[in-house]
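A protein chain is absent from this complex, but the other protein chains hold their places.
Labels A, B and C are assigned to the chains in the order they are written; within every chain, residues are numbered from 1.
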Amino acid sequence: MKNHSAAVIGLGYWGPNVLRNVIDVDKFDDIYCHDLDISKIDKCKRRFTSIKPVSSYENILNNDDINCVFICTPLSTHYQLAKDALLNGKNVLIEKPMTSTVEEAKELIDISNKKSLKLMVGHTFEFSPPVEKIKEIIQNGMLGDIYFISMTRINLGIHRKDVSVIGDLATHDLSILFRLIEEEPYSISAVSNSFVKNKLKDVAFINLRYKSGTIVNINVSWLSPKKIRETIIVGSKKMLIYDDTKSDEKIKIFDRGVDVLKDPDSFGEYQLTYRTGDIISPVLEATEPLKIEISHFIDCVNNGLKPKTDGYCGLKVVRFLEAAEKSSDRGGEVIIINGAK
Amino acid sequence: MKNHSAAVIGLGYWGPNVLRNVIDVDKFDDIYCHDLDISKIDKCKRRFTSIKPVSSYENILNNDDINCVFICTPLSTHYQLAKDALLNGKNVLIEKPMTSTVEEAKELIDISNKKSLKLMVGHTFEFSPPVEKIKEIIQNGMLGDIYFISMTRINLGIHRKDVSVIGDLATHDLSILFRLIEEEPYSISAVSNSFVKNKLKDVAFINLRYKSGTIVNINVSWLSPKKIRETIIVGSKKMLIYDDTKSDEKIKIFDRGVDVLKDPDSFGEYQLTYRTGDIISPVLEATEPLKIEISHFIDCVNNGLKPKTDGYCGLKVVRFLEAAEKSSDRGGEVIIINGAK
Amino acid sequence: MKNHSAAVIGLGYWGPNVLRNVIDVDKFDDIYCHDLDISKIDKCKRRFTSIKPVSSYENILNNDDINCVFICTPLSTHYQLAKDALLNGKNVLIEKPMTSTVEEAKELIDISNKKSLKLMVGHTFEFSPPVEKIKEIIQNGMLGDIYFISMTRINLGIHRKDVSVIGDLATHDLSILFRLIEEEPYSISAVSNSFVKNKLKDVAFINLRYKSGTIVNINVSWLSPKKIRETIIVGSKKMLIYDDTKSDEKIKIFDRGVDVLKDPDSFGEYQLTYRTGDIISPVLEATEPLKIEISHFIDCVNNGLKPKTDGYCGLKVVRFLEAAEKSSDRGGEVIIINGAK
Partner (left out) sequence: MKNHSAAVIGLGYWGPNVLRNVIDVDKFDDIYCHDLDISKIDKCKRRFTSIKPVSSYENILNNDDINCVFICTPLSTHYQLAKDALLNGKNVLIEKPMTSTVEEAKELIDISNKKSLKLMVGHTFEFSPPVEKIKEIIQNGMLGDIYFISMTRINLGIHRKDVSVIGDLATHDLSILFRLIEEEPYSISAVSNSFVKNKLKDVAFINLRYKSGTIVNINVSWLSPKKIRETIIVGSKKMLIYDDTKSDEKIKIFDRGVDVLKDPDSFGEYQLTYRTGDIISPVLEATEPLKIEISHFIDCVNNGLKPKTDGYCGLKVVRFLEAAEKSSDRGGEVIIINGAK
């Protein structure tokens, strides 16, 4: 028995993917759709004949059958749409980044807490099999202490109109990073620029530092001759490369490192030995991350669980995005993060 | 007719390569060699039977036949050895980085100027066919305005004992960068750390900003699961990738970019079009860069020419290395460069 | 004004792709579909709501509105279905390989000729932008004389039940080869085996020889650790690699070769010089080959043109497939092709 209905708001670039998966998981009586652009609804209706188009957001808010709202609209509208949905008793899954500002994110969290509703952010990569596998590898201690992480996410296009390359692409890397490393970075700095004339930064080099010593470099761009989706993680025991553009061998674990040999005869001198061992590429499940994410959200709603990428995850990313924008507006100034949740 | 002799000082890692090329260019009567470690001289003598080992640097300084001294010793000794050579009337080619400090570099330049001797630094990559080709491509305007450059030089090992990864590896990228782009960056920032216990930084993420808007990211490390030697240059017209690990296709020029179309009906709105055209990999000469460098130095000495990588080039790199070290010691603080030559 | 209707027969693996494109080109009043397996029709009906399911092939044959029949059924049924369609006045596009035997192919050609109907075979690769580009490159003489071609088409799976790996995969390579080189090979030999227990060969090494001296190697397999789709073409002037697995740089043209220098002093002695020049990867259109193929078929039907991949093309491939099977059944015996059309 199905008990509830869902609504998908925003059918532009990403919304149809969300819609397809909401249909596929087959947990709702009805699926309502809304977009200010009628032609986008029509296009979806042709493909997904069962959906119910709705001409105003009001109708969704007032429909008591709907208990889940999926917000896939431009960033600037996330806050208001989500707030209205929560205030009308709906559980909400918002696309990333969750909100434009830290204040907005905090307010959404507050409302959802007061009303005991689920608030989740669509950090899709946190549900992807390779990121899950890397998380497991790090938690097992296989890599040892994490020395540094270098993340590159560059390609030609697509310049977005409502969000800079930091909000668009670095959001992915930050959410992956925060999934992998529990410690919170204490400073961020970013150098960036806007070359194509739309005032939104299209290239950024971001650095993060951790109290534990770990350092992270994130390189994002909409201007690149080739598509790169690469994360290099160097630990004290092993090293790992995650290349998301590969169909095969997305993850490679290298049994490589440097061992420090103390030389007792030499008053504090040491010797370094480089170690090179096997390379292993673990098999990964092929499930679509977005399907896992949407199933998880519905599971949280139906069974009262805490979402893996809850409002606090969304807030944390927004806080670092805000700081990265601020740093790059100040020419790369180091911004210390006051990480009180 | 050969008129002069040469001396190669320091026969550790790089010195034997210099020696081999000094022998091969065949421009000297005699080639003297010196190293504090006798076993290193012996090893070279076995391979290069014609060389003349010298047991003290004094002997080289006092030998009037010698007009060229090649200094391949650890960084901390560069200044004193070069100064002594210059004061004794020798032309000097010093390995990179030229000196430990800006002050030392300036003093060597002064002495060489006063004594009308050639002072050159061994920025070998500036003599390499791919870098020369890229310089030509940029000067021809083929790439258009340079938006950003992303440089990666990472591999496992070799930790050096006298210089951090910044002085060791970023020296290459800075000297290449300064060859390619004449404008001087006006700020630098660096985040780095020392993970293997020798107090010398073994990973660094360096950012540079130019007044013209160009931004540069340099990623160097002695700790990496794979060897990467990649420079991505994105211009307003075309884009280029230089991968020095490839035997073939070291340079690829991508006829790719974004064109901005003004839409007259839309009050300042614009449209972006992504362009994808042919990819060309130009053929490159196969000459060893070090051979070109050494021939060039001798040519400058013999014919009174200005070395392509003269003391000012060496000084410029040292100035940015010093600033990068300072920035990373201050947690990534932005250092403004006062670029008076 | 649309005048006619179409029918798509067989909705298994490939049929839905044909159907999607037949719908997309939007040239028919109605599109009828038939499959012996009702569940396959239902699945397509859900996705493509406008199609008209038909429960028997008779109904299609007797429907005078239908002038185009697309046959996407298993190989063993091609001949009878196509023959019935032609005899009922329909133009026919048959999936590759066209028929199981040379005799069947000849008969279909005869009928289509007598009835002035179009008979075309779905050699999709002959419509793909990279193959078209290579054809143009060869015709321009850019490669010079073609010395040899080496084609590899291997991957893990999918074992088919009605056709060996020769009929399944080598069909593609033969049709590409015959498009690129007009001369007909005069001999073929093949070594193959069936390792997974279904009696259909799952690996084959095929060699072809031309009177002009050109030789060709085709390597096909359903058993391979990685997917390879590579064709290497070596000519007297330049060389070319076509890698269909790449999203970028599917074609690379290498300005490489060997030049023979006659040495006048040495009584017939010669010297070889290896030439290495630029590598160029031409930009390619991104159109789906199947869409081009289907548009072309409809264009031929509507405007009385000769199909690019007509019955004779289909027959030629079937003749070589038959010979390859025969050769491999005889342990690799060389089969001379009597190429009378």
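Assume a residue touches a chain if its C-beta (ideal position, glycine included) is under 8 Å from a C-beta of that chain, and two chains touch if they have at least 3 such contacts.
Predicted model only: the values in this text are computed from it and were never measured.
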Of C:Lys135, C:Arg256, C:Lys291 or C:Lys326, the residue in touch with the unshown chain: C:Arg256
Options C:Thr73, C:Ser112 or C:Asn207, residue touching the unrepresented chain: C:Asn207
Residue in contact with the excluded chain [from C:Ser5, C:Asn91 or C:Ser189]: C:Ser189
On chain A, residues whose C-beta touches the chain left out of the figure: 248-249, 255, 276-283
Residue numbers in chain C that touch the chain omitted from display: 147-148, 150, 154, 156-157, 159, 187, 189, 191-193, 195-198, 203, 205, 207, 209, 213, 215, 217, 219, 221, 223-226, 232, 234, 236, 239-241, 252, 254, 256-258, 260, 270, 272, 274, 276, 331-334
Residues from chain B at the interface with the omitted partner, ascending: 46-47, 49, 226, 248
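Throughout what follows, only the chains that are shown with their structure count from here on.
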Closest chain to global C-alpha mean, per-chain Cα centroids: A
Longest centre-to-centre distance from chain C, chain (CA-based): B
Approximate Å spacing (C-alpha centroids) for the pair chain A, chain C: 43
Whole-Å separation of chain centres (CA-atom averages), chain A against chain B: 39
Where chain A touches two or more other chains at once, by residue number: 226
